[in-house]
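Of the protein chains in this complex, all but one are displayed in their positions.
Take a look at chain A:
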Amino acid sequence: MQTSSRREFLGFCLGGLAVAGAVAVAYPILGYLTPVKTNESGDRISFAATEIPPEGAKFFKFRGTTGVVIRKQGGELVALSAICTHLGCVVQWEKEKQNFLCPCHAGRFTPDGIVISGPPPKPLERLPIVVADGVVTVG
């Protein structure tokens, strides 16, 4: 009986050591594999208002995804996330129809991001936009 409990104790110790060893190996590997945060698409992005053509759109990297600013027919600027709310494709601005088309499953959105047709369940996310001295700042 004594031998058995001693064996069990040693077994637990060995098991504990194995678990500690596995954690010591897994922790750096998980850290290594975790995507590194970069600053290239920070919290805010600024560019000249002239970069947005009349009735056209400008796409840009924003917070690790893609954003878009469009100039509506009246000249008003609207900033939206360009990620389709259906399955995450990037929507395209169709200038002649003045709306967004998601080429993946034909979802359509108004210039304000509201769903017109197709499978998207939600409107495109609105992004805060400020225009000052001819410079557009999104974020």
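Everything below uses one rule, namely that a contact is a pair of C-beta atoms (placed from the backbone, for glycine too) under 8 Å apart; a residue touches a chain by one contact, two chains touch by 3 or more; residues count from 1.
Here is the rule we use: contacts and distances are computed from a predicted model.
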| item | value |
| --- | --- |
| Missing subunit (named according to UniProt) among the choices "Integration host factor subunit beta", "Peptidoglycan glycosyltransferase MrdB", "Cytochrome bc complex cytochrome b subunit" or "ABC-2 type transport system ATP-binding protein" | "Cytochrome bc complex cytochrome b subunit" |
| Chain not shown, touching residues in chain A | 28-29, 31-34, 36 |
